[in-house]
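Here the complex is missing one protein chain, while the rest keep their positions.
Each chain gets a letter, A, B and C, in the order it is written, and its residues are counted from 1.
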Amino acid sequence: MPEKFGFKLDLKTTGPFLALITLIIIGMLVNDAFLSTGNLSNILARSSFIGIVAIGATFVITAGGIDLSVGAMAAFISGCMIIIMNSLIGTIESSVAIILLAIIASAGIGALAGLINGILTTKAKIEAFIVTLGTMGVYRSLITYMADGGTLSLDFSIGDIYSEVYYGDLLGLPYPAWVFLGVAIIGYVLLNKTVFGRHCLAIGSNEKVALYSAIHVDRVKTMTYMLQGMCVAIATIIYVPRLGSASGQTGILWELEAIAAVIIGGTVLRGGYGRIWGTVVGALILTLIGNILNLTDAISNYLNGAVQGIIVIAAVYLQRGAWRRNKQ
Amino acid sequence: MPEKFGFKLDLKTTGPFLALITLIIIGMLVNDAFLSTGNLSNILARSSFIGIVAIGATFVITAGGIDLSVGAMAAFISGCMIIIMNSLIGTIESSVAIILLAIIASAGIGALAGLINGILTTKAKIEAFIVTLGTMGVYRSLITYMADGGTLSLDFSIGDIYSEVYYGDLLGLPYPAWVFLGVAIIGYVLLNKTVFGRHCLAIGSNEKVALYSAIHVDRVKTMTYMLQGMCVAIATIIYVPRLGSASGQTGILWELEAIAAVIIGGTVLRGGYGRIWGTVVGALILTLIGNILNLTDAISNYLNGAVQGIIVIAAVYLQRGAWRRNKQ
Amino acid sequence: QTIGVSIPAATHGWAGGLNFHAEATKQRLEAANPGLRIVLLTANSASEQANDLEDLLAIHHIDALVVLPFESAPLTGPVRNVKRQGVFVTVVDRGLSEAGIEDVYVAGNNAEMGRVSAQYIKQSLSDGGDIVVLRGIPTVIDEQRFDAFMAELEGSNIKVLDNKYANWNRDDGFTVMQDFLARFPKIDAVWAQDDDIAIGVIQAVRQARRQDELFIVGGGGMKEIVKRVMDGDRLTPVDVLYPPSMIATAMELTALKFLFNVPISGRYILGSPLITQENAAEYYFPDSPF
Partner (left out) sequence: MSTHRVSKSFGHVEVLTHIDLEIHTGEVLAILGENGAGKSTLVKLLAGYEEVSAGELRLATADGSTVPVASWNIEVAEQHGIVLIHQEFNLAEQLSAAENIFLGNELKRGLFLDQERMLRLARKYLLALNCQVDPATPVSELAVADKQMVEIAKAYARNSKLLILDEPTAVLTSKESEVLFRLIERLKQQAVAIIYISHKLEEIERIADRITILRDGEMVGCYPASSLSTDDMARLMVGRELSNLFPNIPAPLDEIALRVVNASVPGLVQAASFELRRGEVLGFAGLVGSGRTALMEAIVGLRKLTASAQIEVAGKAVSYPNLAAARDDGVAYLTKDRKASGLLLNLNLVFNFSLLSLSALFLQRKYAGLLIDQKKEQRAFEQAIKTFDIRLKDSAITAGDLSGGNQQKLLLAKIMAVAPRIIIIDEPTRGIDIGTKSQIYHFIAELAANGHSIILISSDMMEIIGLSHRVAVMCRGELTGILVDDEIEEHEIMRYATGLKRQPGKNNSEDQLCA
């Protein structure tokens, strides 16, 4: 008896890791090249976009909200950054200064976009699903409009310098992975060690109790959306140097991927329970699935989506340990 | 006091209608052609797909679940129907018989697909969001695979007869609108007048209470997914005769539209409160927005999505009467 | 020898044709050349395609790459990275935004497609007329086609009543056309730009029983539409070719370079000829999914 209890608790946190390890083993079996440093660092760098966005989503979801606008917001912020950088080229000498300005602007726009989502949800009392579905449409349209239906491209003179942010590495680890790690640590501390994080949990668990515990419910909820906005901005900051462009197609379906990463990681969609490390692992799992499908062409390309779907379900099944629970 | 209370209740049910009427007035102002019978019957026929799917979604959401797989499921069922009909052409004489067989098969496949979603959610205890995200990938892949990446087309010999189901009308109302009405009435009765509906509400409101009231929670939840599957099948049955084809593109984003229609209609995403007529109006509102945007060139094409988003938010704001509540 | 092929996933009719031809060519080339391995990856977005390019390099160690970019600008950098590793690069259909990266460029001509369509409409409605335009998804390809189309019409007495996005999708083609029909009592021609859209437009026009007052110009060369042209359908008198089989051409060219060391480089621009009843049989492939 006692062991079982201990084990169950364990499974809740180690579950996502188990699923991750299973996938890694599959990857190794499918192709030797899987373990090459090149491939591993590709995976890390890649998962950082969704991962960072998903860390923001962990807060929103833990506090009982949802944000569908993140993909469109990423596209919109990318567009803004590119326009800002391109237009500053004449006026400011140093490319690095231009990039830094754009980064600051990006964070500001992200926070503002989050603020709008937050205020519409808390003050106008409109369901988060509808608010963010609406702002998703708005940002997608705005980027399309800004790009005149086409693509905004970063000027090469800056792009070449900025691309170091995505392609460079430190101690063998690509920069995006460092950023991801940094955001994850900050997110972890914020959620688990600060009053703000506690309040997010409380609100997601029971809003009325939170209100009766003197928590500024609306303020905290708005802040989760702002945090989400800033995470999107950070993801954008490392996304722009990778592809150097933005269009109406940028960041499409990121919202679903981010939410999936959060839930795979063990956070509960209804709120009240959040796990940052789970989210990190969730993002890695999603990226790994894509990578593993590319390791082999044994599976018809048409069926990629099916395999992906089945693996996601299986991964969650594995980590929830449902089969154990059902047996007893 | 009593008046205030009565008024609040009123707003909750009349809210969506208010939003609908506002949109109709806007439509009239934008273009005279809006009120032409042709246009009105187009709108009704068009909204029937999303509407019927959304009626199924009302049950799933009311019972506290969510189904993201409906769009892909619609594509998959369309594909199956077309393959079945094309392959029966040689063997069965009567086209009508072939069509009826395909319709029956469609309902069966829909119910089965729903059953799978239901069992994975209730028995394997995997979050509905993940389960249906997974099956969404699976069905999308399967239809792409079945169509070899292209489009499955219904044989003309049957298509010409079957197309009557979409294009025909009765008493001036197109058949799809009749079907929509029929499904809505059945849905209304089911949700509000039967034990099943009552149990859906109870489960969405508080699963534990439902369990303690000796309700077969898993069974009822599974049945909501099956109902959703069958609604998708019905939507498919009137969708296929429209263009006589199915591809990986069919039904894309229907899931978001359906959920949006449900929420615009006043159903609560967290479950426990469902309104079928609200959903019907929600589907009409979504279709109307698209229609109105097509009737004017006052708005840049690029900004369609933005206008759509803003109208959806505004419609919900209007109907929730948040401005009234805030005032007091 | 390994050739990597990276293309968009089959998310609409034309891309489906693309996938079909890529897969068929892969089978054919591999069967004919035992030493050759072709890895075919498909992507649902630009960034997924950038991932695929990385994987082709890191995992499959490709010697040559055939890429049909999801979008031009975002993939310019990633393709350049591949090139820098000494890989032979063939770019298909959508030119990169930086010159000189690719060894071979095989492409249809989007601008020409728009131009040819406009020319046909101008010529058919010599006394002038009112037309509506259904566009694709807001991307560079759509821009190029649309701009060239409008430029060609400039100065003529053909009036474009309105244009709306139909997302290269039958359902949207149907819906948008229904609304155009409700809105405009007189339409002389429709430029649907894409055959999937055209299918939706045809149904909407037939529903409104206005098939006698207008004609439709699609684009791509989908077998259903080509068949109609061949059969002399009044509604779709012509189609404008934009062949998804260009991927096959590109793969074959690339394989040639490797297997027989044929010196290959430069640009291979496929035209966008007008498909009419006379020449339709040449473009009709009943076995292709597109």
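FYI, a residue touches a chain if its C-beta (ideal position, glycine included) is under 8 Å from a C-beta of that chain, and two chains touch if they have at least 3 such contacts.
None of these values were measured; they are calculated from a predicted model.
Considering the entire complex, the omitted chain makes contact with A, B. When the omitted chain is restored, the residue from B:Met28, B:Leu100 or B:Val209 that touches it is B:Val209.
When the whole complex is considered, the residue among A:Ala202, A:Ile237, A:Leu293 or A:Ala306 that touches the unshown chain is A:Ala202. Panel shows chain B; residues 1, 4, 189, 193-195, 198-199, 201-202, 204-206, 209-215, 272-273 of it touch the chain omitted from the view.
Contact residues of chain A toward the unshown chain are 1-2, 4-5, 9, 189, 193-195, 198-199, 201-202, 205-206, 208-216, 272-273.
The rule is simple: only the chains that are shown with their structure count from here on.
Taking each chain's centre as the average of its CA atoms, chain A and chain C sit 33 Å apart. Work out the mean CA point of chain A and of chain B, and you get 29 Å between them. Touching of two or more other chains is recorded for residues 144, 148-149, 301-302, 304 of chain B. Contacts with at least two other chains are made by residues 9-10, 19, 138 of chain C.
Across the complex, chain A is touched by residues 68, 120, 123-127, 129-131, 133-138, 140-142, 144-145, 148-149, 256, 259-260, 263-264, 268-270, 300-310, 312-313, 316-317, 320, 322, 325-326 of chain B. Considering their complex, residues 9-10, 19, 23, 39-42, 44-48, 50-52, 54-61, 70-78, 81, 97-98, 137-140, 142-143 of chain C touch chain A. By the touch rule above, chain B contacts chain C in their complex via residues 31, 33-34, 36, 38-39, 42, 46, 144, 147-151, 153, 167, 242-243, 245, 247-250, 252, 290-291, 294-295, 297, 301-302, 304.
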